[in-house]
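Presenting chain A:
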Amino acid sequence: MTIHGYKLPMMSSLLVWGLLWEIVGQLDLTFFVPPLSEVLVTLFGLVQTPAFLRALSTTAYAFWVGVISAIVIGIPVGILMGKSRLLDELLLPWVNIFLSAPLTALVPVLMVLFGFGTKTIIITTALFAVWIIILNARAGVRNINRSLVEMSRSFGASPLDAFFKIYFWAALPEILGGVRIGVIRAVKGVIIGQLLISIVGFGALFELYSSNFLMAEFWAVLIVLFALAFTLSEFLAFLERKVAYYAASR
Partner candidate 1 sequence: MDRYQSHRSLLLKLLSAVLVFGAWEVAGRIPVSYAFPTFLESMAALARMTFDGTIFVAYAETLKPLLIGIVISAIVGIGMGLWIGLNLKSEWLFSPIFVVMQAAPLAALIPILVMIYGIGLTSKVFVVCIMAMPVIVLNTSGAVRNTPASLTQMATSFLAKDRDILLKVIIPAASPIIFSGLRLGVSAGFIGAILSELKITPTGVGDIITYSRSIADYESMYAAIFSIILLAVLFLNLLEKLESYLFEGNDRGYVSD
Partner candidate 2 sequence: MPVTDSAVSVRNVSKSYGQVEALRDLSLEFPRGQLTSLLGPSGCGKTTLLKIIAGLLPASSGTIEVGGKAVVGPGPDRAFVFQDFALLPWASVIRNVAFGLELRGVARSEREAKAEKYIREVGLAGFEKSFPHELSGGMRQRVGLARALSVDAQVLLLDEPFSAVDEQTRRKFQEDLIALVQNENKTFIFVTHSIEEAVYVSDQIAILLPRPSRVHEIIRPSISRAQGLGSIRRDPEYLDIVDEIWASLRSYVE
């Protein structure tokens, strides 16, 4: 939007919403919405407390282990599916099922199998992320220009060379797209896992704050979480645009 010929930045309206929040909070309309300023003051105090830092580090640990395993498993499986028809036909139905299935229903199973701890959260996170990564890597390989493959063959590339020098790079835009969506899903997965287990990380904090009606603390943690998730997703979108330049010209 432009005002007097000056183009307002895309996300600037969040300031308006922040102001609205402050007003609603100041008017004391509801106990559940304290003023934004109060939440922000709480936030600065909160982020230095050991309880918060511990929650953040357990969550970050579970999140990154989950995401990295999803990537390490997902990309090769996807590339293999894109290359081998037999494997593709055997695995694709399951990938599609788990892509759209309500994976929350599996968390109770993971809890009885792997305990009420970090292990279950890591697996939940990976389960949320891995399917879309597989599917995109597969699509990337299948979209590779035939003549690129034939070119590498005609210049005598070995299968290993072809894999690392052609398939991976040619499919990279799609692969990165899959990783971005996978990471966004993983953020949701890690929080859902923690909410259901509720004795680890932010799940435990939420439990603590909501049972003691500490609204400012609760909103402060939510703001941190949402901001982290949004920054991460924007950063990955930025990376994706960086490689997208050759996606169009393949």
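Remarks
Simple rule for what comes next: contacts are C-beta pairs under 8 Å (C-beta built on N, C-alpha and C of every residue); 3 or more make two chains touch, one makes a residue touch a chain; residues count from 1.
In picking the candidates, the idea was that all candidates are chains of the complex that A comes from, given by their letters.
All of these numbers come straight from a predicted model, not from anything done at the bench.
For chain A, the touching candidate in this complex, among 1 or 2, is 1. Interface residues of chain A, counted against candidate 1 in their complex, comprise 1, 8, 10-14, 16-17, 32, 86, 89-91, 93-94, 97, 100-109, 112-113, 184, 187-188, 190-192, 195-196, 202, 206-207, 209-210, 213, 218, 221-222, 225-226, 229-230, 232-234.
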